[in-house]
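Complex shown without one protein chain; remaining protein chains in place.
Labels run A and B following the written order; every chain starts at residue 1.
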Amino acid sequence: MKQILKRLGLLAATLLLVTVLAFVAFSILPGDPTNSILGLNATPEQTAALRERLGLDLPLWQRYLNWLGGLLTGQLGQSYLYEMPVSQLLGSRVAVTATLTAMSFGLIVAISLPLGILAARHAGGWIDRVVSVLGQVTMSIPNFLLGFLLTCLFSLILRWFTVGSFSAAAEQGLGAYLGYLFFPALSIALPRAAMTVKLLRGAILGEMGQDYIRTAYSRGNSKGRVLWRFALRNAMIPVITFLAMTVADVVAGSLVVEQVFAVQGIGQMLVSSINSRDYPVVQAIVALIAVVVVASNFAADALYRVMDPRLRQR
Amino acid sequence: MLLEVERLRVELHTRRGSVTAVEDFSLALEQGEAVGLVGESGSGKTVTAHALMGLLPRERAEVTGRAVFDGADLLAMDRAQLRQVQGRQLSIVFQEPMTSLNPTMRIGRQVEDALRVHTGLDAGARRQRALEAMALAGLPEPEGLYRCYPHQLSGGMRQRVMIAAALVLRPRLLIADEPTTALDVTIQAQILDTLRRINRQEGTAILLISHDLGVVRALCGRVVVMRQGVIVEQGRVEDIFHRPQQAYTRQLLEARPSWGKGKEGQGHG
Partner (left out) sequence: MGKRRNWYLTLGLVLTGLTVGFGALGLVWTPYSPTAPSAADRLAGPSLAHPFGCDHMGRDVLSRTLSGAGATLSIALAVLAIGFVVGVVIGALCGYYGGVVDALVMRVCDAVAAFPSVLLGLVVIAVIGPGKYNVILALGVLFIPSFARLTRGEFLQYRDRDFIRAARLMGVGGLRILFRHILPNAWPVLLSGLSIGFNNAVLAEASMSYLGIGVIPPDTSLGRMVSEAQSYFVTAPWLVLFPALVMILMILGAGLVGEGVRERMGEG
């Protein structure tokens, strides 16, 4: 219990630090954001009024506290460019990216677990070699290029979907919406799935060489039972930890792949906001992603402790 | 006759070529008898045990000869037939109590393993049988240990868990491969006591493998001495202990420190 409290405290401290960094980094930049909003011909009175309205006349620490307070209540500030609340701007986009991330993650699990088990079960055989070579190649293709290849094959040649039709697909209902997100999700998932396969295969083979596996055989367990009931269970401990940490990479991947498939998620928003120096939006997105990354790492650590009894009782 | 091994020969295929690990090994074991198998490390005793248990991977080991156990040749069985015997009529306890148990599985579940494989007993009945076996193996308060994990137990306790798991279906023969080597001297003596009690009380035949004639003497009436894969001497344990015929056996006897000299048989401290 004390251990859990300590970890939660550490989590809170990390999150706080991350928000400080996200805020400060974009607040100490040279240049006055009012210039880009009002243009260079603005009168000093107009500028002062806008500064006050945006809260820019307050000292940095006070601005941070205001921002943090807003963050906790869902008020993420005002976009310079669109002149509307960031929360309103991001609302639907967060849902899109979250869906994309969840689908990618689901695909990673759905692809890597069967393949990893298959490769381990037939270690050294041709299935294992094919999986290993394909995995090595897949890992070498950046996910935006993979997106290109999938677009080329399924959109241009097979015409299963039309690139750029995301908003139209979103209006046609959930099926079309998820259908459009399938290929972006696949481009994010494949390289990570290849890494997971490799890790799982190695972990299973490592467990199969342990003494307790010999014990299981000596009790009359069949090879299948030994693999499923004994080796796999223990091999999953590092794999699940890896998968939890994968969430961060999946989010990063979706930032890039959203561009390829013209998906209106927060990745697209982030890139365009960086280019237009719309810092409240950038700050909000960065803080949001950082929270997800820190939380998924926390989850990885917690899962590791839950799954391995040697670490649990302390 | 419970077990009759004739001209057992084991060839191991390694990356550097083939090695004959055991050659012309013959042994007969009566119902309820305790026999010792002694030799220095690398003499082929563990390979013999694993060959009899069917634990050598078939692609890496060539086992020939006959090993008739309870009327059927273990070496002629296919995988499925062998699995019927493993853990039910023929069980083994390994040398490494620290690593031979699954670290993420509760003790109770591991003791019950053979019951799950070989019987259709429900959870309550399995638990009952497991607790009995744990008590038989000399584990104090089996109910409390049932939900523990291996890392919470001492080495001696873990070896008792291994013994309980091996005995849960009351096998006809228990192969104990250096069961006390990794343990303290006092714990060693207690484990040997337990094995002796099981042998007398339950009538379980035991093939005790050790590098230490003294350990074997504490439990067995008969002993077989192995060196470099072949049997060099066999007979009643008292005869061999007091009047070893072979120079090698004498060396084995001299190499072991006498009882009470502190820790024994441990690789390094």
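Assume contacts are C-beta pairs under 8 Å (C-beta built on N, C-alpha and C of every residue); 3 or more make two chains touch, one makes a residue touch a chain.
Quick caveat: nothing in here was measured; it's all calculated off a predicted structure.
J.: Of the chains that are displayed, which are in contact with the missing one across the whole complex?
T.: A
J.: May I ask which residue of A:A248, A:M269 or A:A284 touches the chain that does not appear here?
T.: A:A248
J.: Using the definition of touch stated at the top, determine which of A:I141, A:L178, A:I240 or A:L303 touches the missing chain.
T.: A:I141
J.: With respect to the chain omitted from the figure, which of A:L56, A:V256 or A:L303 is a touching residue?
T.: A:V256
J.: Can you name the residues of subunit A that touch the chain not displayed here?
T.: Within subunit A, the residues touching the omitted chain are 14, 22, 25-26, 29, 136-137, 139-145, 148, 151-152, 156, 245, 248-249, 251-253, 255-256, 259-260, 270-271, 274-275, 282, 286, 289-290, 293-294, 297.
Criterion: only the chains that are shown with their structure count from here on.
J.: Can you name the residues of subunit B that touch subunit A in the complex?
T.: Residues of subunit B touching subunit A: 53, 55, 79, 83-88, 91-92, 94, 96, 99-105, 113-114, 117-118, 149, 151-152, 162, 165.
J.: For subunit A, which residues count as touching subunit B in their complex?
T.: 210-212, 214-222, 225, 230, 233-234, 237, 307-310, 313
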